[in-house]
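Yeah, one chain of the complex is gone here, protein chain that is, but the others are all in their spots.
What follows is chain A.
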Amino acid sequence: MCDQTFVAITFGPCDSCSQNKPLMNIYLQNEPVNYCSLCVELMACQGLAKGETVSTLRAESENLKAKLEEERAKLHDVELHQVAEKVETLGQFVIKTRRTLKGHGNKVLCMDWCRDKRRMVSSSQVIMRSAAVCVLQEHAVTMPCTWVMACAYAPSGCVIACGGLDNKCSVYPLSLDKNENLAAKKKSVAMHTNYLSACSFTNSDMQLLTSSGDGTCALWDVESGQLLQSFHGHSADVLSLDLAPSETGNTFVSGGCDKKANVWDMRSGQNIQSFETHESDINSCRLYDLRADREVAIYSKESIIFGASSVDFSLSGRLLFAGYNDYNINVWDVLKGTRVAILFGHENRVSTVRVSPDGTAFCSGSWDNTLDFNPV
């Protein structure tokens, strides 16, 4: 964890050598201790004495990464698309945008479906909106911060969570009364030390999982606001997270600016597996197989020169929808690795793509201030 050093004018017995000297209040492993300046120096030198410099550590890290790749390579006996040759080819993929939702006055940054498959919540630079796609009824909540980067619907459909540059994730109970001031019922749940990048309820309305620019993910109890578990392991901002689809779900994956995708055990806080991509890996989407512990497919084309910002699977997992910074959505055949469709519907970056819970539609949000709703 972090070591922080403060200088304070206290005089007394040193916690290390027991001599009476001017003391420095320092934190070791998050515990406050008082060391005299000589002991602080000695402690700092101990690290160096063992020859443990940044470069030796880096070398050890590279060695371990190479060893890990070696172990993974031993089991890389075939490619996914080769195994998928026997799979029936997909028919032509045709979809039309049925409705464009224009309620946001700013870039749409995030959206989530309600489990009732008829409602969605979306957030933008200033406002969070919840809209029903069949019934044109909307709630809008003005947020006190700019850039509401994350929003999520609770499983019950009665509560919405969102946050962004305010470093918090707050929950809002929804009401049928359009005129009710939702902002007044806001309750802050998660507190990070940097922006909130993503949030998701677990299988219940009672727990909220968040990821942040502070490099951590965290699990919170919604009622009390208590931190139940924190997840440390990323060495840079965490940008996204997703829970494993399971009734007894206990794992989730997070993606960070450190180019890693980490798989976490929610109960222990442990990082179970981690996948790292390389410098040259931009503008592609990749499929990682958790049991084979490796990447098994890459979805890219030379003609695609912009990165993808958001991905989601269709219900069966056969199709992968990815929204790109070149304003398009590419639909990929997950097993064969080929592209089955390009959807042109937006006039700016696509920031979020989500398939509905029953798989009958998908929705895309964009920096062109709109959401495109595409049903079967």
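Keep in mind that, in the parts below, a contact is a pair of C-beta atoms (placed from the backbone, for glycine too) under 8 Å apart; a residue touches a chain by one contact, two chains touch by 3 or more; residues count from 1.
The rule we apply is simple: contacts and distances are computed from a predicted model.
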Matching the hidden chain's UniProt record against "Guanine nucleotide-binding protein subunit gamma", "Transmembrane p24 trafficking protein 9", "Ciliary neurotrophic factor receptor subunit alpha" or "Palmitoyltransferase" returns "Guanine nucleotide-binding protein subunit gamma"
Checked against the full complex, the residue among A:Lys21, A:Arg115, A:Lys259 or A:Arg294 that touches the missing chain is A:Arg294
The one of A:Asn20, A:Ser61 or A:Ser175 in touch with the missing chain is A:Ser61
Of A:Ser37, A:Ser204 or A:Thr360, the residue touching the omitted chain is A:Thr360
Residues of chain A touching the missing chain are 1-4, 47, 52, 54, 57-58, 60-61, 64-65, 67-68, 71-72, 75-80, 83-84, 86-88, 90, 95, 98, 117-118, 133-134, 193-194, 214-216, 232-236, 271-274, 289, 291-294, 296, 314-319, 334-335, 355, 358-362, 375-376
